[in-house]
Structure formats: structure tokens, C-alpha cells
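Note that one protein chain of the assembly has been removed; the remaining protein chains are unaltered in position.
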Amino acid sequence: MKKYDAVLVGAGHNALAAACVLARRGWKVLVLERRGVVGGVAATEEVFPGCRVNVAAQDAGLFRRELGDEFGLGARALEWVHPPAVATSLLGGGDRLTLWRDPAATRGEIARHSRADASGFPEWADYLDSMARVLRVGLDHPAPALHDLTRRERLRLLRPLAQAARLGRRRVVELLRVLPLPARDLLDDRFAGDALKGMLATTALPGASHGPGAMGGAFRMLYHATGGHAHGFRSSAFLKGGVGALSEALAAAARARGAEIRTGTEVERIIVEDGAATKVLLAGGEEVPAHCVVSGADPRRTFHDLVGAPQLGPEFNRKVANIQMRGTTAILHLLLDDLPPLDDAEQRLAGHTLVAPTLDYLERASDAAKYGRCSPRPHLDIVIPTLHDPTLAPPGRHIASIQIRYAPYHLRATPVRGPHAGPSPGGDFAPGATPLAGDIFDELLARTCDTLDEFLPGTRDRILDHRLVTPLDLESEFGLTCGDEYHGQMGLDQLAFMRPVAGWARHRTPVERLFLCGAGTHPGGGVTCMPGRLAAREILRARRHAARS
Amino acid sequence: MLLETPFHPRTAPLCHSRRWRNWSGYASALTYEPGHEYEYYAVRSGAGLFDISPLRKYEIAGADAAALVDRVVTRNALECPVGRVLYTPWCDEAGKMIDDGTVQRLGEDTFRVTSADPCLRWFQDCALGMDAAVRDITRELAALALQGPTSREILERVVTGADVAALPFFGLTGGSIGAAPVTVTRTGYTGDLGYEIWVRPENAVGVWDALAEVGRGYGLAPAGLDALDVARIEAGLLLKDVDYVSTWTALIESRKSSPYEAGLGWAVQPQPGRDFVGSRALAREAAAPSEWGFAGLEVEWPHIEKRFAAVGLPPLMAGRASREAVPIYAGGKQVGYVTSSTFSPILKKYIALATVRREFTRPGHRVKFELTVEFVRHTVPARVVKTPFFDPARKRG
Partner (left out) sequence: MTRRYDVIVIGGGHNGLVHAAYLARAGLDVCVLEARPLVGGATVTEEIFPGFQYSVFSYVVSLMRPDIIRELDLPRHGLAILPLESTLTPLPDGDRLYRDADHHRTWREIARFSIRDAEAYDDYGRSLFYMARAVKYLLDIVPPDPARLAPGDISGMLRLGRHFLGLEPDQLHLLAKLMTMSSADFLEEWFETDVLKATLSASGIIGTFLGPRSPGTAYVLLHHYMGEIDGHFRAWGFAKGGTGAVARAIASAAREAGAEIRTDAPVARVLVQNGRTTGVALANGDELRAKVVSSSLDPRRTFLDLVDEGELPDEVVQGVRGYRFRGSSGKVNLALDAAPDFSCMPGHGPHLRGAVSISPSIDYLERAYDDARYGDFSREPYIDIVIPSAIDPAMAPPGKHVMSCFVQYAPYELREGTWDDKREAFGDTVIDTLARYAPNLKDIILHRQVVTPLDIERTTGLSQGNIFQGELTPSQLFFLRPVAGYAKYRTPVRGYYQCGSGTHPGGGIMGAPGKLAAGVVMGDLGRGKGRRGR
């Protein structure tokens, strides 16, 4: 049996990116994917007959096109779509606020609500871009292993430090000040209009279970702007063929360089011998030996399910168990026989369409998640990909994919754990958590439709079919622990050298020759392909070192 | 407020000295009589009866119980047959000692582990992903240690349903005392022939009474912690947080000890393919030994006498064991420190357990022991010797 240089577990966009980088270096690479298609959550599949739907991720705006060369994507591999509207916020009563790609149009739109906000908006857009540029320096480079700053590591720090310094020391200090701020504070300092603030704050929500008043929101706002051209909102771009086109292009590029990609092949275990990963065991019983194993699965799944906790130290296991994994987003796919009724619908609904009328609305929606309930009035983020590529659905039909917040994976069955409930059973790290199920499912659907009725009335009459994907489905279908599509919350405590767990940044693990390349590693989630890219580089480094010594 | 052990109704009236100490939150007699000498000699010539109920006790059960115990402790638990007991330390991932205690294998898939301090969370966390349940049974199990040359004869007369005479060193058997089911292990903390009896709290007093009744003819005496301390030093047995500091409470790296440093290197049993917590760190240490090690010391008693005599005093060091750290010198430099020391009534020597630089761990090395006489510090010669200091044939025989 031939031995691979690297076996990658899962064919999500990050694993595919890693496979591209490794295959281009001449590595013999095998990618194993449990599902029938590549892409993981960045896949576009037939959900309704004859319709191709972005199953989870909608927006590829964080993918940095200049990396195409490194992955071996041809110049015309991807067709990007930049709709005129970046986002439209539905304010109820037929009112709406749209941010356009054209700054003048945006200013005019905001001015209808507040003149001061309108004149301040261009400065905000610049500020967001400039702060995101500084942050990007940190995301482009491996996280420093602060606990082990050898000479060599120190030298590696020089380049990002110099790059950051070139952007201005004051800016770096400002970034340090701003990162921990709540979205609310950041926006309160600049804007008066509640509609605008609510809308902008939505970019702080993905990746966390907190509302706009929670610290660290500003970081997530900047993070979602690191793809460039945020237009004061977030880096947003769509693809002909859906988000899955990116994953398929990556897969094609990897194959072109000799990588093998086997779909419908589930990895059951990563086999560890003498402290090193030596092969993977497939569900059918087949064993695939490899020089190294690279897991695109999230860290908890990788360590506790694929490797197995008993193979790892208890202190490390505690850290893994303590990774905050909190899926709070459900997705509702709708098949529509026409666009929702709204003036200029084709223009206005072509970006992100939001139900986030005020900061307090978002705050109240997130309150429910704190107590383990679904929001009675959820925040919705609607994308209609058929406006970017009509061929995704039969003529005249539209698909709307709605991210619903908050629908927490961790539901509270009983209000509070009683004081005399007795000790929890051995090894159970998360007592009291019940995944979303049953009548809560119906209620979530009803609440979402009610919210649509309120903010985008008439939509309900155009629904031909629907599919609700809960965090529990994300877990069972895509292997996302607790339905967390970021492979771990994007809070300041789970970033850089703290991601996935403190002491094990840089994609390495306590198991020799086992690496992580998923969103659970630095720099984090979203369709960036950065974790995969950095992981591949780290793996190449490790091989060089091994060869040298 | 200190708790009472299940034997308290018996031990309290016997404790004429009224000297109690806090052992894990329980009132535990230091001595029953005003001094501990009689209790000590009972252990060495008759039998001493110790209430050791405050020990922490855990039950580990399940299909992976053996694998779990083997993962936690440094000794090879898979090779421990049913009906046997292991003494072993256990370590954190850095190979530093957390605690030490005994592992009793009650069945293929059932173990009982004792420890000095609480370890439930650790054991449970080590069990993640394994089919093994860990339960704290500290309050469900009372325990007595019956230690001394006559302990076997006493037990033979008291225990039914078990062949106590045939019980080997570190063996375990079930049986009954009166109507009460008990577990008997041939273990102890005195280095003498001895047994430990594990019983449910509601039967505790009955077991005590049965032993006391029969023991009367065999020189049995209730014995307290002071006597135990002298006996365990003679036996060369370590006391947690005296002779070594648990990695959890050490606060600084330099206070932590590996089993090698604590003289328990024999209890580290690596094997190809055996991956216990700390095994990698301990393998590294085995390859590149630490600069610290463990030594038993015999301090030259005539020199001690001479130093005291010089100021007109008898040697004021006879009596209770000392847990005070005392510096050890060689060539004018400090090379270690004594952690426990005592005058051994049976050996008539002053003996000590010490942590010393590795080059001084070999028996025969000569070092200096710091001695303070009338507020003036001196040094007296001492010799590194093998432990146990006292090792009677009856212990294993």
C-alpha cells in the first residue's frame, strides 16, 4: 500500500487549501471527506430539487484573492460577484436602510436618518479598513508561541512587528484599545442613528454567542473586514455557482497537482502509535498509513473523537474540553417563487439583508441565548444567491438562505441546576446541555416566519419549500461540535496563541505528526482559507526541521 | 469544626491525652496515653490499632477500570492480579508527584484507591473517554490499621470466611468480623507485619470492639499518629507534604518532586506501549536524571550526645519524630535537607529521610547534619544508608 506524505481529514475549504499548498510542494496528499461533496460548510448542494443552495456559509468576502496563486487557482477559476448593495437593514413598517458599494449613495441613504451619521460614515469606513489592515498583519502570520520564545521564534516575530509598525505605532495602540471594545461602544462613539448602529453591529455577532454590548465585538467587526473593501460594513463578495465554487476550485487545483480526494470516506480514528500519528482508520475498516495526519475537523472532534481522550494527557484534555464551542446560529433555506416584495428588491436584496433594527433588538435576541433559549424575535441575515447567479435555481425561482440568531445548541431543559443535583457523572464536562430538538424546532421555524412577516411582509406567500438547519444538524451533518461553525468561539480568549488551546498554537498537537488545519486554529473561522494555508506552511517547516536534525 | 470518624465513640473515651489533630478535617488522636512510647512499642512487640478512616478512598469500576488505573499510576496496574494491592505514586503530565497511596484490585473491573488528599476530579478527568466510573467513597468506608507482630494471630481469631494466615504481603481478601463484611489487606504504614481492615461505617464500632476484645491477650493498644510517625520513618515511608510536596500545592517548580527524586524510582514502571500520565516526562528524566535524589540518613548518635553533654544537657532529641526541615552539608556546602527525622527506639539510632543532591544518594556517603543545641548551630556527622532502616522478616513472611 502506498504511504502518503499527508492524509487530510475532512475536505472543508481549509483542508483543501492546505492540500493545495502541500501538493504544490510535491507532497503525496490524500484528502478524505465523509460527505459526498467537498467544501464542508462552504459547499453548494442540491437542497431543493433542481436548486443549488449554499448549505451554510454564504459569503466569500473574507477570501483573499491574492492567495489564489499560492493555492494554484487559475486566474479565471472563480467568477466573483459584487452586488451594488452591501447590506440592507429592514426596519419594519416598510422602512429600510441600504449601504451601497457607491459611497455617495450610502451617504444619501443614511442622511435620510441622520445627517451627522451620513457625514461621519466615510471616515468610519476608512477607519474600519485601516484598523482591519493592522489586524490583518496578525492574521497573515503564525501566532507567536509566547510560552516558548526561542531565538528562532523571536526572529520570526520581527517581520509582522515591522509590518505593523509600518502602518503606524499609534494605529497599533489604537487597535489594542479597540479590539476588546463592545460593538455598541465603538458605534456609540461615532453614530447617533439606532438603525445604522444596529445594522453595523451585526458584523460583530457571528462567531460569538454574545450580543452587541459584549466585549470583543469590535474585534469580530474588524475580523470580518479583513478581506478588504468593507464599505463600512464587512468584506462581502459572492461567487457564481455559490460558495461551493471556491471549494470545488480548490479541490480541482489540488487534484491538478496530484492530490487524491476521496469523498464518501469517513475517518473513524486517527491511530496513534508511540505518541505519533501513523495512520487513519476508515469507517470500512481500511487503514491508511501516512507520514503525517492533518485534521480539518474542529479541535474537540479531532482530539476527543478521532484521536481519543485516553491517548492524550488529562491536563490537555481539560483544555480541549474547555474550548468554548457554542453554536447559536440556525439556517433556514427557502425556495421562493419570486423575490420578497420590496422596492428595488433586485438591487437592495442582493447583499446581506438584515433584521437588526436597533442595538437593543439584537441585545434582546442574544439575551435568550444566555438562558439557553431561542430568541423570540431573532436577528436574521438573509442572502439570496440567485441574485448573484440565477442558474442556481430554475428560471423565476429564488433561493433565500437565512442565518437565524439566536438558536443555541445548548438549550436549558431545566431552569437552573438544583443545588442538590449531586455530582455529575465522571468525565462529563458539560452538564445540563441538551441539543436543540423536538417542538423547539417548530417554534424556531414559526418565530422566524413571524419575524419575516414583520420585516419583509409578503415573503411567506412566496415560499414553495423550506429546510431548517439547526446547530444540532450542523453537528450531525457537518461534524461541527456543538454546531459551532467557527470551530470555537471567536472571543479574544480563543485567538492567536490561545487558539485552539493555550500552548498548542501553530497547528501542532501533543501527538507527533498530527496537525490541525481547521478554523479552530489561528487565525480562525470564516471562508478565509488562512488556517489551512498557515497550517500547510507550518507542516512544511516541521518537515524541513526534521530533515535537518 | 472537626468531624468525628465512625470509630469516634470508641477512640474518644480512650484518648486520655486529649491530644487530637486535624487529619483531613477529622479529629484524629495524636496519642491515647500522655506519651506515645507505649503505643509505639505495641506496634513493634504486640499490635497497635490505628483509626485511618480519614484517608481518601475512591472506587473505580467499569470495563476500562484497569486501563484507567494503569493510566493514572506510575506502576503497572494491569499486572496487578485480583486480590492484590499496589503501593504507588501518581504524577501530573510533567512527571511530578501528585499524591501516593494504595491500589486494591477487588475484581477484574473494580479497584479501590486510597490517597492522602482529594483526587476525585483528577481521576475523573483521566477517565474522559473511558468506560470507567470513579466515585468518592471516603465516607462510605471506615478503616483500621492493625499493625505489629501479633496482628496476624488477632485477625485469625476475629475474621471468619478468610484465610488470614495465608494472606501474602500486599494481598487482599474479603471476610467477616462478626456479622460485618470486611476487606482485609496486608498493608500498612509501619513497616511491620500488619493489616488494614476496611468496613462500612455502621459496622465500624463492632469491628473495633471485636478486635479490642481479642487483642487484649495479644498486647493490642490503640495507637495514635505520633507513634505512627516514628514507625513510618523507621520503615522509610514518605509522608505527603512533609517528605515531598504535591505538584498541586507546591506553588513553585523547585518544590515539586518526581518519583525518582523522592526515592520512588522503583515504582516507575515504564513498558513499551504503556502510556501513563507523566510517562514521557519520566522517561526523559530517567535518561537525564535530576540533580536531586532521596537518601536515608543515620546521624551519629554519640556526636549528638556529645554536643548536648558539652552544655550539660542530656540529648533532648529523643522522643517524637520531627517534621522540621534541617540542612545537610558536605564539604562546607549545603547539599540537601532532612524532611523527617526521629530517634528510633528500636534501632537506638537517630534516623532521617532527606532530599539531597544526586551524588550523595549512594549508601556510604558521609554528610553533616545540622544540629542546634541551646540556640547554637553545630553539625554532626551522618551516613547515607539504605532504607527501610527497620525491616523485620515478619513484614513479608
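Think of it as A and B in the order they're written, each chain with its own count starting at 1.
Everything that follows uses one rule, which is that a residue touches a chain if its C-beta (ideal position, glycine included) is under 8 Å from a C-beta of that chain, and two chains touch if they have at least 3 such contacts.
Please read all numbers here as calculations on a predicted model, not as lab measurements.
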item	value
Residue in contact with the excluded chain [from A:V172, A:A192, A:A256 or A:L540]	A:V172
Touching residue (missing chain; options B:R19, B:R121 or B:R280)	B:R121
For chain A, the residues touching the chain missing from this view	146-149, 169-170, 172-174, 176-178, 180-181, 185, 189, 210, 213-216, 318, 322, 324, 360, 363, 367, 370-371, 415-417, 419-420, 423-424, 431, 491-493, 497-498, 502-503
For chain B, the residues touching the chain missing from this view	1-3, 22, 24-25, 118-122, 124, 136, 248-249, 251, 253
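Here is the rule we use: only the chains that are shown with their structure count from here on.
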item	value
Whole-Å gap between the CA centroids of chain A and chain B	55
Complex contacts: residues of chain B adjacent to chain A	64, 67, 71, 92-93, 122-130, 132-134, 273, 275, 277, 280
Chain A to chain B touching residues, read off their complex	274-275, 304, 308-311, 313-318, 321, 425-427, 429
